[in-house]
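Of the protein chains in this complex, one is absent; all others appear in place.
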Amino acid sequence: MRDALVILKKDLAIEWRTKESLTSVFVLGVLLTIVLTMAHDAPAASAPGLVPAVLWTSFVFTGLLGVQRAFLLERENDCLAGLLTAPIDAGAIYLGKLAANLVLLTATQLVVVPLTGLFLHVDLLPVLAGLCLALLLGNVGFAALATLFAAVAARTRAREVMLPLLLLPLLVPLLIGAVSLTRDVLAGGLAEAGMAVNVLAAFDVVFGVAGWLLFAYVVRD
Amino acid sequence: MRSPAVSATGVCRTLAGTPVLDGVDLEVAPGEVVALLGPNGAGKTTLLRVLALLLRPTAGRIALFGLDAADAPPVLRRRIGWVGHESACYPDLTAAENLAFYARLFRLDDPARRVADALAWADLAGTGRRPVRAFSRGMAQRLALARAFLHAPDLLLLDEPFTGLDREGVARLQEKLAALARAGHAVVLATHDVDRVHPVATSTAILHRGRIAWTHEGAAEKTILAAAWTTVVTTGTA
Partner (left out) sequence: MRRLLPAAATLAMVAALWMVFLGVPTESEMGVVQRIFYFHVSAAWTAFVAFFVVAGASVAYLRTGSPGADRLAAASAEVGVLFCTLVLVTGPIWARPIWGVWWTWDPRLTMTVILWVIYVSYLVLRAFGGADEAVRRWAAVLGVVGVLDIPIINVSVRLLPGIHPAVIVRREGGSGLADPTMRLGLAVSVVAVLLLAAWFVSLRVRMQRVADEAAELRRLALAERGEVA
């Protein structure tokens, strides 16, 4: 959809100009990785087993932060009203924001994933393809729901609490699937990927479509 | 006979439990400039937002250009230009970038020229790479207006458009509104500032407690207005 692309480019332009969210999300991602690595007391031999959990915990928290900003930036100067008075579908706004969130998530992961491999003594290069698949599937699902509910949370009073409160319970199956797939992939590359792929794919499709259809109800008064 | 630009009957809208609009009847013909007056809390901002299809009325019907506005179809939104209390422009982008963004959303042909013309009208051509965040109040207001005029909408809904404008800016806006009216566009302008809207208004309406309490053909003289106002406040209608 052309309008979604226009919105995506606009969001990326703003992000590039200020580098505000990019920096804070990057820094948070790195910090979380360090903290989570420090926090475990597993011996070095079993550290690699922690990789899926560390990765996805860190992504969820950085994702929550990053996604909030997508709608906070529309609150300044009542820009959301500008979008809503334009002759575009609410679904286009959803897709544009979703894509922007995906870009931000992926950019952070480019830094956090190698760092995690480094800290937990895991060589990620041989399983890179599988890892990328796991990340892609997980990111899309996360962004699909997070974009929908960030729009909700942005208008409530306790918005920093409301977003994780609403989102995390719904994300549990995604997390289970993502961690499971990551673990399978680390064990033996793409070949090992099992049912987890189906779970993630189903999640992505169901909530991508649901988000696209329901977004209008969230954002239009 | 052309259909009226706006035909609102019995429009109600509740916000946070209170009925802000309580049965508004308003008709605006193409080429009219309606000065919508009323104290704070009368519902002017809400009415404009409802007409701009940003808010759905809780009761009543709205037809724009003869078409039912209930579902806020894009074909109608294309013909509406709205300016609210805030500029609806992204503070980290430049004026040109903001206008180019909206030009793309409105699928305008020859966007570059139209953006340039809009910037020229708003006297912002020299801002270059300065982000909107760094603009003065007057500059931001001119940009907001330029954004609304960009796609040459048939219906303009302006909420306190004179705020922040200096004398030059006011004159430019008045000139633009008069030109638009002559070309058959309709304007609904909500304001406190009776003096500034006087030169361009072709009719006046007072909004009181969520209803249109008084209308007047032509721009109302201050004395007439004052009398009407006292009547409205004491009796509820005039």
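So that you can tell them apart, the chains are marked A and B in the order they are listed, and the count of residues begins at 1 in each.
The rule we apply is simple: a residue touches a chain if its C-beta (ideal position, glycine included) is under 8 Å from a C-beta of that chain, and two chains touch if they have at least 3 such contacts.
This is a predicted model, so every value here is computed, not measured.
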Review point. In the complete assembly, which of A:100, A:143 or A:196 touches the absent chain?
Key: A:196
Check your understanding: Of the residues in subunit A, which ones touch the absent chain?
Key -> 145, 148-149, 152, 155-158, 162, 165-166, 168-170, 172-174, 176-177, 180, 195-196, 198-199, 202-203, 206-207, 210, 214, 217-218, 221
Check your understanding: Residues of subunit B in contact with the chain that isn't shown?
Key -> 14-18
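Here is the rule we use: only the chains that are shown with their structure count from here on.
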Point to revise | Gap in Å, rounded to a whole number, between the CA centres of subunit B and subunit A | key: 39
Review point. What part of subunit B is in contact with subunit A in the complex they form?
Key: 49, 52-56, 72, 74-75, 77-78, 80, 82, 84-93, 97, 101-102, 104-107, 131-132, 147
Study note, to complete from the structure: Residue set of subunit A touching subunit B in the complex reads 3, 6, 10, 13-14, 17-18, 73, 76-79, 81-89, 220-221
